[in-house]
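Rather than the whole complex, this shows some of its chains in their spots.
Labels for the chains are A and B, by order of writing; each one numbers its residues from 1.
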Amino acid sequence: MTDTMGVDDAREDLRRVVRQFLERRSTEADVRRLMADPAGYDREVWAVMADQLGLQGMAVPEAHGGAGFGYEELCVVFEEMGRALLPSPFFATIALAANVLLESGDEVACKRYLPAIAGGELIATLALGEEEGGWDETAVRMRAEPDGAGWTLTGRKRFVPTAHVADLLLVVAHTSDGLSLFAVEPQAPGCTVDVELTLDLTRPLSLVTFESTPAVLVGRSGQAWEGVRRALRFAAVALAAEQVGGAQRVLEMTVEYAKVRHQFGRPIGTFQAVKHKLADVLVALESARSAARDAARAVAEGDPEVELAASVAKAVCSDTFTRAAGAAIQLHGGIGFTWEHPAQLFYKRAKSGEFLLGTPAHHRDLVGRAIGV
Amino acid sequence: MGAIAASDAGLVRERTEELLRDHPPARTPRRDFLAAQFDAGLAWVHFPIGLGGLGLAPQLQREVVLRLAEAGAPDGAETNRLGYAMGAPTVVAWGERAQQERYLRPLFVGDERWCQLFSEPGAGSDLAGLSTRAVRDGDDWIVDGQKVWSSMATISDIGMLIVRTDPELPKHRGLTYFLLDMHTPGVEVRPLRQMTGEAEFNEVYLTDVRIPDSARVGAVSAGWKVAMTTLMEERVLFNRQRDEKGPAEIALDLYRGRERGPELRTRMIDLWIRARVQRLNTVRAAANRTAGIPGPEGSIGKLVYAELNQDALEFCLDLLGDESLLYDSYEPHAYTEESLQRRGEADLRRRFLRSRAQTIEGGTSEIMRTILSDRVLGLPPEPRGDKHLPFSQIPRG
């Protein structure tokens, strides 16, 4: 359980580098600019992340062109991206698509796509839920139809993260064997991607429509769910790390405001009502950090209880981020409710994050099943 | 305790029926009906005779409102809630007779819409820390400063304004209350966009604004008490359900139409019980309200309703599931006559975001708890360094 000095130091170095980069290249003004931008991310930042910082390839195995770092290091990056509210297809590409590919067991697909992902040349995402959303196997109704040597897909996928800029869609659909995974290139015939208006404008979601769109089977027909489920849990761990970073930032922002905002002739941070509310956020945040880091460790170590740890982290970190951002609005008073103030950006990211990859209630239910309750 | 003579209730009923008989809502123009209602003393039955009232117990107004709504009559409060619920009681409590005659009828019949000019960027919870200044100039006052969180200021005619007239007095004592004609030169209203995307509130910049002394309510430097009346009424107003359906009922409708797990059932029942008890509280508070001005108990309803509404709308989002990831429209727009009418239909996600302000506006929940503690429970106040200093010497940040 005890970290050795080396690893800790390396992680803190990594954190410092990423933070400095994002403090320059994902300022609040950048975030707001990208919220209104059709692409929703900064291509130049994406390129620097890949070429100079090597973030896209960081946790991709060396065999597939990555640097082969562990998941704990990757989660340090996600913490910092959450902190900076970075609008980017990084989450969908790395946390979702790369994990889905790796867990698919399909060496051909991995060889084909992962080096491009690691090099920042390929943006990818996962299309799972349909009309009613959802992030488990019951969310999938779509059927893939055999078409000669390949397959075609027809139907709609909703809530697909950053699909509007993706070069590769990994789509879950039924075959007669069961749930299966398919690779689709969005420019393929019959595929249209429509960005929806999202509560959280920093993370665009799309409606993807397929009409007899050709698709390539990834992994074995009917054998996809185990791998997709594990990848979803790993992605939830990355999201939990993002949420810890966001909660940390929004708490810091509120603490700073409470130090300088005067009412009744003194800083509002001298009032116990403010002090104790922020202390409660701190306690929640430290607990969320413990949960998120333990889950990252579990992924890295291949802990057999990794899915349990992931669900604990997703539930606890989602709730904590919403709580921290809610406290930020409350303690900033009216100004925190305005469009111009950053508190609302964190709040919307937090609220959306509750639903993304399954709600806290859903993950609590999974924990219950895991402990036999 | 809420004693009402049966004869008073009878009189009100009789007058109401008379009004409806003489001015059938279906065939009477809105303004004409409201004028007749005012003249019949049925605008606010507890106001004095001749000022829209009959000098009776305030609870009787409820019967009037219900009966008129049933008969399809126009509602004088509908598009001018701040004037109706906060402005009018303030003018009745503190205005001179000439002011009462000047302001109440136009307010009720819809000729003049009111807004509130209290909060400032540096004076939120600490309202008495406001720094907009008014300086006497003959029969007028010249006002300079900035107000904020003023809802409907873009479409209002009268502003309830509180300003500092003497910075050398302690903060609560150097304030004066005016009714500002919003069309006066130097009044600039700028819509303030909020996290929902819309601009419900406004910033109001006051630059060399000239106000006649005849628009002053209460004595010079005695404005704090006048403002308290407005604020107490505001808290009662915030406690009211503006929408036809309360948040728990909306949640219940939504709940019934969906698949749901046991956790959601527990939350649904809990919300339903809280909403029921909140309604019972409101009824009990109304029954206990014999005088025209509510006491600090109004803070209970304000506090409870704000948190209930937040929780209920959060629950609605959980029921909506992944639909909550989307939004209806972030198009920025300010309030207009039309958008006022549309408000009730706001998307649940928009209402959810909007509910975050409910624990802030009209006094934060933290301030409400302090008020209940000090004024209802009688606990000793916090030590205050700023209360007795001249305003000019208080640290500000």
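We adopt the following convention: a contact is a pair of C-beta atoms (placed from the backbone, for glycine too) under 8 Å apart; a residue touches a chain by one contact, two chains touch by 3 or more.
Owing to the predicted nature of the structure, the values given are computational and were not obtained by experimental measurement.
Although just one copy of each chain is shown, the whole complex contains the chain kinds in the amounts A x2, B x2.
Note that in this section only the chains that are shown with their structure count from here on.
Within the complex, the chain B residues that touch chain A are 119, 121-126, 129, 148-149, 192-195, 197, 201, 261, 263-264, 317-318, 321-330, 332, 349, 353, 356-357, 359-361, 364-366, 369-370, 384-386, 389, 394-397. Residues of chain A touching chain B in their complex: 129, 132-134, 158-159, 196-201, 205, 260-268, 271, 273-274, 326, 329-330, 333-340, 344, 347-348, 351-352, 355-356, 359, 361, 364-365.
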